[in-house]
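Complex shown without one protein chain; remaining protein chains in place.
By written order: A and B. Residues from 1 in each chain.
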Amino acid sequence: MNRREFLKVSAALGAGTAVPAMLGGCATRPLPGSGEVTTTPTVCNMCFWQCAGTLYQEDGRPWKVVGHPDDPHCDGRLCTRGTGGIGAYDDPDRLRQPLLRVADGDGQRFEAVSWDEALDFIARRMTAIGEQHGKDRLALFSHGDGGKHFQRLLQAFGSHAYAHPSFAQCRGPRETAFGLTYGEGVGSPDRTDMANSRCIVLIGSHLGENLHNSQVQTFTRAIDNGATVITVDPRFSVAASKSQHWLAIKPGTDMALLLAWTNVLVNEGLYDRDYVARYCSGFDKLTAHVQPYNPEWAYLETGIEPAVIRATARVMAGNAPATLVHPGRHVTWYGDDTQRSRAIAILNALLGSWGRPGGFYRQEKVKLPAFPAPPLPKPSSDWKQTVQGDFPLVSTGISNRLVEHSIGDDAFIKGWFVYATNLPLTLPGATEQIKAAAESLELMVVVDTMPAEITGYADVVLPECTYLERYDDLRNKAERTPTLALRMPAFEPRQQSKPAWWMAKQLAEKLGLGRYFPWPDYTFVLDWQLKQVGSSLAEMQRLGVKRFARKTRPYFDDGEAIRFNTPSGRIELWSSLLAEVGQDPLPRYTPPERPPPGFYHLNYGRAPAHTFGRTINNPQLFELMPENTVWVHPSAAAVHGLVSSGYVRMENPNGRRSNGVRVRVTERIRPDSIFIVHGFGHSDERQRLARGVGADDAALMHNVKIDPVMGGTGMRASFVRLVDDDAAPQGGLT
Amino acid sequence: MVIDTRTCIGCGDCVVACKNENKVPVGLNRDWVVEATRGEYPNLETEFRSERCNHCSHATCVTSCPTGASHHWKDSNIVLVAAEKCTGCKACIAACPYDARLIMHPDGYVDKCTFCHHRVDQGLDPACVSSCPTHCMHFGNLDDRDSVVSRLLRERRHKVLMPETGNQPHVYYLT
Partner (left out) sequence: MIEEVLATARYNDKIDPSLGIWTWEIAFYLFLGGMAAGIMLFAAWAVLGGRRDTLPFAHDRFALWAPIALSLGMTTLFLDLEYKIHVFRFYTAFEPTSPMSWGAWVLVLIYPLMVAQILSTLRAGYPLLAGWLERLPGGAWLLDLCEGRRRLIAWLVIPLAVGLGIYTGVLLSAFSARPFWNSGMLGPLFLVSGMSTAAVLPLLAGVAGGEKKFFERTDLGLIAIELTLIALFLISLATGAAQHMQALQLVWGGEYTVPFWLWFVLPGLVIPLLLEIIAVRGNRQAAITAAVLVVAGGFMLRYLMVEIGQVSTWSQYAIQFDPQLLQRLVP
């Protein structure tokens, strides 16, 4: 009988409005949209898919955001998070003004300062670092559109080091592996042609929970069209529940399955002979290599019946080339990730799906010239050689490496700009490292919209306005239809927040680098660029989205001669580049580590309501899903005496414990694993909704596996046990 | 309304879209998503259902309303509450076997899913339907044999929730 307390939420909310409304009497209520409605084009920034949409206001108040019908990223429909976008603007806990770390007695605190003070401080520190250590010693961490402006600023200053967590913590292995095999990566949005697929194979990809918009839309369209779905996942994911074949694999053994599938395709002659002969190299070496990896062998590793392995391989071949073995996206799992992604790339090549309908299409983007500006100065040193020279195949920054090279007095990196990435929750098991780096660094600038955990380490925190309050670069992505989309402000920036382009330009001027930002206002850049392609800012403010004609064909023509961007000019089943750098030119299987007794695999993933940790405090999305739960199989729950809605803590082998987290007993998880949704467990008190709620997976990751090819952080080799130490609910009002 | 459980992913977009479109107060919902899992690992079935008022033909909420505030809109199956007639007696809430009424709007009247009749009137789909990223929701006139919803119900196996209530609900789930 606990429901009495339950009523508080809306009772309390109601109290304020009840009286005036009661007096309002018997008037009929106005229907939504009957007031004065205005619209503004935008590009969603709730995740990185960048769907174009339209923001509606009614009587001057925010009303709703909906997808833009002409946009290929969203086809007129935003996802859950995009629909909740107004919550990002409305969040009462947003950063309001620049903050500067100042000494306060024995400790330190943040002081609200003016933009001038904040930027002066940064300019002074940058100059000091430049004089003392060299101008090449700053690094940029960025995961978002505005990062470009800071990249430009730092390059103008002389520092070229940068990293996006979307590489070494996300799709780096895949881009590397597909690059090695096909000479180009999968890109973003992923060039998968699911709308036309007859068979889709998902290796872990949890489409549905992973809510990248057009991915989900094309996936479900394929289901509507009767495509066969094969899902390989140790958990009964949403995608698995939509599949004809769910292969409940032992965690970490996917490589064995992929090699066994290859074995079947090769030995049963089910591969696309013409395609392989025309485009691929290394087939003979591959054939010999996979001989030991037959389905019977794979059964012992993966737990998947040989008959199932054969049957699914035949289904894949039967639908080829309209069979997509999905490359996945967050693929930094067990350290052998580039190699696993290579095995996926190879399977697709054998099925002939690359460049074919239902497989992978060829992307194209609008050729948008850069605004005329003086060329940036050449770097004075080779930061990549210094920081990540042991990964010669990698052309982009490895965030974990940059962190390592920021620790200690003799570290190469002396200052950080962190734009829209919350490193403590994003880099696995790196809490101590980030702390150590923060102590060593001479400058840390964090640009964020929210008081994210990373801001707690900053010397200066710069509040950015949200995407609904600013212009950004035109969205111009390589995709099926070349398209431009405009993000423009619907609202005045709240409080003192500012857009990134403004901050970068102001700072450049303080540093005497203003000539690299030769525009009074970013709308000049946008308008100039648009005019080069026959549009204008005025037109885009009206249209929001503009499609352009393709110049190339989306698929390979029959028998088309193609030169791939690999050393051999062919699809390299056997990778010459890997051989060159001393790595396995063909993927090999390494059995994963198993949890010690009493421990479980720490499995994690997405929930459709949230994007990582960035939306937990969004009032609209918090309301949909206020906490994460730990999924526990009934057999494990019985061992620990757990029931749904109880609370428990997770503890890794190093004794690190999570917050108390709500239990969900469910059949949808393997008995040897637990699952939580990533992004919860915020510790910063200033996020009043998110603070202290749910558990953070990143902090529990004790066994991060570095990928020997691209340096990424494998996050799935960690284990936790369940401990019931006073994990009482955090309650509503703490 | 026809919802395809084969493609519904339980994302809750319909819920957020409804809250924004209809300015539903914080803490209240006109729609919600249920996840139903049957079986034992690894022989499982999971179904997602976006649920809301079923706009019953035999709507016990309407029959129990003492003031006529709860009514069928324009002789359709769309069940509405006329706020200006509602006393807040809550009989309709108790009368709904689907617990589908949003309950007291803080302004004192009972609120619920309206099938977005303000949009339907303009020839648009309800907000939840038109936001759903999987296109699993369909809206239309069941009396029109040629409508998409009629065709889907002819061609696909489907169910309604708890037909044994006798309320004759009109949100159909394709299975």
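The rule we apply is simple: a residue touches a chain if its C-beta (ideal position, glycine included) is under 8 Å from a C-beta of that chain, and two chains touch if they have at least 3 such contacts.
Remember, it's a predicted structure, so these values are computed and weren't measured experimentally.
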Candidate in contact with the missing chain, chosen from B:S76, B:S147 or B:T165 = B:T165
Write down which of A:K242, A:K477, A:R662 or A:K705 is the residue touching the left-out chain.
-> A:R662
From the list A:T38, A:S380 or A:S644, which touches the chain that is not on show?
-> A:S644
Given A:G514, A:P634 or A:P653, the one touching the chain that is not displayed = A:P634
Quickly run down the residues of chain A that touch the omitted chain.
-> 1, 3-14, 22-23, 25-26, 92, 609, 619, 622-627, 629, 634, 644-645, 662, 664, 666-667, 688-689, 693, 729-733
List the residues of chain B that touch the chain left out of this view.
-> 10, 12, 15, 26-29, 32-40, 48, 60, 63-69, 84-91, 93-99, 101-104, 108-109, 161-162, 164-166
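Here, only the chains that are shown with their structure count from here on.
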Cα centroid separation, chain A vs chain B, in Å, comes to 34
Interface residues, chain B side, partner chain A - complex | 4, 6-7, 9-13, 15-17, 19-23, 25-28, 37, 39-42, 44-48, 82-85, 103-108, 118-119, 127, 130-136
In the complex, go through chain A and note every residue touching chain B.
-> 9-10, 13-18, 21-22, 24-29, 31-34, 63-67, 74, 76-80, 83-84, 86, 208-209, 211, 213, 216-217, 220-221, 223-224, 236, 238, 241-242, 246, 248, 608-609, 619-621, 623-625, 633, 666-671
